[in-house]
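Here the complex is missing one protein chain, while the rest keep their positions.
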Amino acid sequence: MSILKTENITMRFGGLTAVSGLNLDIAEDSIVGLIGPNGAGKTTVFNMITGVYTPTEGDILFDGNSIKKLKPHLITKRGIARTFQNIRLFKDLTVLDNVIIAHHLRLDSNIFSAVIRLPDYTKKESDVIQKSLDLLNDVGLLEYKDDKASSLPYGKQRKHEIARALATEPRLLLLDEPAAGMNPQESIELMEFVKEIRKKFKVSILMIEHHMQVIMGVCEKTYVLDYGVNIAEGSASEVQNNPKVIEAYLGVDE
Amino acid sequence: MSLNTFMQHLSNGLALGSLYALIAIGYTMVYGILRLINFAHGDIFMISTYIIFYSVTLFLMPWWVAFVVAILLTGAFGILVERLAYRSLRNSPKISVMISAIGASYLIQNLAIVIFGGRPKAFPIPEFFNEVVYINAVSIPVANFFIPGITMAALVILLYIVNKTKTGMAMRAVSRDYEAARLMGINVDTIISITFFMGSVLAALGGMMWGIKYPNLIPLMGLMPGLKAFIAAVIGGIGNIKGAVVGGFLLGMSEIMLIAFLPSMTGYRDAFAFVILIVILLIKPSGLLGENLAEKV
Partner (left out) sequence: MKKENKIRIGLIILVVLILAILNFTLGNYQLRILNLAGIYVVLGLSLNLINGFAGLFSLGHAGFMAIGAYTSALLTMSVAQKQSNFFVKPIVPWLANVELPFLPAMLIGGLVAAVLGALIAAPILRLRDDYLAIATLGFSEIIRVIFTNTMSLTNGALGLKGLTRYTNVPYSWGIAILTIIFMFSLRRSSYGKAFMAIREDEVAAESMGIDLFKHKLLAFTIGSFFAGIGGALLAHLMGTIDPLMFRFLMTFNVLLIVVLGGIGSITGTVISAVVVTVAMEVLRFLDGTINLGFMVIESVPGMRMVLFSILLMLVVLFYQNGLMGRDEITIDSMGKFYRNKIKKGAKS
């Protein structure tokens, strides 16, 4: 059973085709990789799936329903969450508040009961705070809950951003280069972390990654993008031995 | 309406449009480079008229000397405003820069009230511009010919500088990509100063002709023309010099025509420009000649 399917999605900016005719199929409960050289259009794929851009052609199905024309916040509500390549935390707010904000969409309470603090709201609010604290505990950031998000060290900010995305209670999580800027040791930890959250939060994961090592360690299936075109797909070892991929991504042997 | 009065309105519209265009160019040039609405630009324009006033009445200069002095001093004043109000905020959040711009505008206005006094002053119009030309039965003030003429001449010179000279090339480079231009060895600070100088010189040209057309000087006189010229720049597509001129003419002409054809709407004249602004922002925020800029996620 697939949770997300893209059907021939194409994105053009003026004369430039960033992504062309891409078909992704992400099975429920799987971890899928999306790799490719710089400028291959990987982040553009994320932006189309999350509604930041509307594909010029093709369709995106989440659970069998088209989400192509939905605004980003509605797509998040349906159950897709993301992180960003260049971390986009709410820098001036606390670690805890960042996570609470991600719960806001599921709080389902109007502004008047929120401001007047009707029991109906305060009950939900204390639930959210408890959930947020639990989540921070799960990802090992509880001790930082009252610090400003920007004060966390880089690796923890990446984790924090993943935690924030998880707080929207997604069924599909998109990670944009989660291991960027990490050393091998940290990358291995991240791999374990990704596997762990899949189990604990029952999410499917689509991740963009440059580190071949990370992809091989966690992804059951990998798509390779080059100049916006899908040039290969399959298991990590299949992809790695594909001559087209070697040429485009790993460089031709000299 | 007879053809004669229509021709009169037409020439008035052209003159007002030219004035808006001259001021609008300053907004557009600064916005093109710094992505900043220079709220003080209207007040720089106001200062130029007072410089002429005092040069003639206090220092007894002949009017053409006063005009040259005003152009140079206003240009220098523009550089000063950039130095004091904007330079140290170049990497600050946009909201701070805007507040500084509003503050600078207010400061100049209130300083003008303190120094020049709040009472209106009469602009010393050179004899020559007071004359009226008769074409058939249509009487048109000489100024109405000179104003569009000088505007077009200024535009030609400006476009030459921007498109053909090395300085102009550097200006375009800075407006494209500020950091890259710096890395290419362009002195960004100098280029920004030159931009403010040129914008202010054009404002001074506008100021001296505004004085000829509407000779009543008050410290707050820069406010409305400034706002309207900014609107003109938005109509034409902010950042685009030709667009600012097109926008200026369109706005000036339609304002005059609104009053000519619907005299009962005269009271709404100042609101009219804002209505156009909002319509443009909603339909085509990039303006008539502007480019679309998408944000990178």
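First chain written, first letter: the chains are A and B, and each begins at residue 1.
Criterion: a residue touches a chain if its C-beta (ideal position, glycine included) is under 8 Å from a C-beta of that chain, and two chains touch if they have at least 3 such contacts.
What you are looking at is a predicted structure, and each value in this text was computed from that prediction instead of being measured.
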- Note on the structure: Across B:L111, B:V132 or B:L262, the one contacting the chain not displayed is B:L111
- Item | Residue of A:I67, A:I100, A:L175 or A:I231 touching the missing chain in the full complex | A:I100
- Interface with the unshown chain - residue positions in chain B: 35-37, 84-85, 88-89, 92, 94-96, 98-100, 102-104, 106-107, 110-111, 113-114, 118, 219, 223, 227, 230-231, 234, 267-268, 270-271, 274-275, 277-278, 281-282, 285, 297
- Note on the structure: Where chain A meets the left-out chain, the residues are 50, 52, 71-73, 76-77, 81-82, 84, 88-93, 97, 100-107, 109, 111, 114-117, 121, 125, 128, 164-165, 168
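Rule of thumb we're sticking to: only the chains that are shown with their structure count from here on.
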- Distance from the mean Cα position of chain B to that of chain A, given in whole angstrom: 49
